[in-house]
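The block that comes next holds chain A.
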Amino acid sequence: MTPGAIAIRALIIGFIISLAVITGFAYTTLLERKVLARLQHRVGPNRAGYIPIPWRGGEKRLLGGFMQPAADAVKLFMKEDPTPAKVDRVTYNIAPMLAVIPAILILAVIPWAPAFRLGPWRFTPYFAVAPGINVGVLFILAVTSISVYGVILAGWASNSKYAVLGGIRASAQMISYELALGIIVLIPIMMANSMNLGDIVEAQRPVWFIFIQPLAAIVFFIAALAELQRAPFDLLEAEQELSAGFNVEYAGMRFGMFFMAEYMKMISLSAIFSTFFLGGYGGPFVDRLPWLGFIYIILKIIFCLVLMIWIRASLPRLRYDQLMGFGWKGLLPIAVLNFIITAVLIVMAEEGTLAPLLDTVRQFFIG
Partner candidate 1 sequence: MNTFNLAPLILILPVIGLLLNGLFGRRFVEANPANGERLTGWLASLMTIGAFLVSLSLFLSLLAHGFEPIIVPLFNWIDIPSADFLVNWAMQVDTLSVTMMLVVTGVGSLIHIYAIGYMHGDPDFSRFFTYLNLFIFFMLILVSGSSYLVMFVGWEGVGLCSYLLISFWWARLDKNGVPANANAGRKAMIMNRIGDFGVILAMILLFWTFGTLDYQAVFSGAVEMFEANHMVAFGGLSVPLPTVLTAVTALFLLGVTGKSAQIPLYTWLPDAMAGPTPVSALIHAATMVTAGVYLLVRSNVLYEIVRTSGATILGLISTPNLVAWVGALTAFFAALIAFSQNDIKKVLAYSTVSQLGFMVAAAGSGAYVAAMFHLVTHAFFKALLFLGSGSVIHGMEHGHHHLAHAGHGATHTDDDGFDPQDMRYMGGLRRRMPTTFIVYLIGSLALAGIIPLAGFWSKDEILLHDQTYATPIFIVLAIAALGTAFYVARQLIMVFFGKPRHAAAEHAAESPALMTTPLVVLAGLTVFGGLLNLPYLTRAMAEANHNHPAGIFLMLESWLEHSLASFELAEEGILALPRTPVYLSLLVAGISTALAVGGLLLGYLVYRGRPRTSSEPDRLARTPIWWWSVLPLNSLYMKGFVPLFNRFSVWLADKVDWAFWHDFVHDRVIRDIFVTGAEFSANVLDAQGVDGVVNGAGKTTQRLARGLRLTQTGYARTYALAVLLGAVGLLVYFLFMAG
Partner candidate 2 sequence: MPSAVNINWYIALSSILFTIGVLGVLLRRNAIILFMSVELMLNSANLLFVAFARHLGQLDGQVLVFFVITVAAAEVAVGLALIVAIFRTKKSINIDEINLLKG
């Protein structure tokens, strides 16, 4: 393919994925509200948009609330969007965008399904950075690492004490947990012997990595929750301490963009988690019907989302020092140890020293 064709393909795929994720984001909010409501014995949004069942006199409704996201969006767009005085105007305005962009960018390297043919066209349903040489995982790390800018700049530019404190807390938290995340990511890379996410998915064909490396998966999931700043790590939104943290001065759609960024990042990190540990698009019959991959990965993403919501409903919020202590003294050492042990075992297995060693140990004890 010529560079032009690659660019056009990337644009088209990118457009489709972005659209899908924006819709997905909207319905993730609905999913969260619904699931939370059920967990708290409530009904949740059920007014905006429903299909009445006529023969029950319109009392029973199907799909209650499925228009709620649209209503929310309309509300956010219609709201007055004041800019507080003495903010740093340029930074104040670009901060929400800087929050949204990385959340979408991550999805650029997720493999949605195996390569397949549809009529005359051959589809590789993901966009690789720098075609030919795959650094997909590094791309994810790079993008997550710059996603902190939206938060930190929003906090600073608002010229408000609460916002600055929230921003600093958020950035410290994100940087701390990114470390554990970055190290844990190395484990699927080592197991698959590739930085290509497609290869990582293919390597999980016999067995998902979550079953080989359950500890790594758990650490990854926790670090992802912290990276997302969701409960129980949602300190920067701790109303009691900081009102709403870094986005306290934002309103209207600019606030909506932070909201959007959070839910999109939920989707992206769920997608990454599914790819790294849950076998990605893999599943039964994917070999013959590649489009099933889309369904599998979306199901896995929804599973992760529901898990996150469930956790939010179940666990209380951590204190700030507990949060930092847990990240640096708990997750990071576990991640490093897990990484080292995995590396040693892999090298020993490749060298052929593992089997003789195990043999010697067995002989020693059994004879």
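Picked so that all candidates are chains of the complex that A comes from, given by their letters.
Just so it is clear, a contact is a pair of C-beta atoms (placed from the backbone, for glycine too) under 8 Å apart; a residue touches a chain by one contact, two chains touch by 3 or more; residues count from 1.
All of these numbers come straight from a predicted model, not from anything done at the bench.
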- prompt: Pick the candidate touching chain A in this complex: 1 or 2?
  reply: 1
Message: Show me the residue ranges of chain A that touch candidate 1 in the complex, using the header's touch definition.
response: 347-348, 350-353, 356-357, 363-364, 367
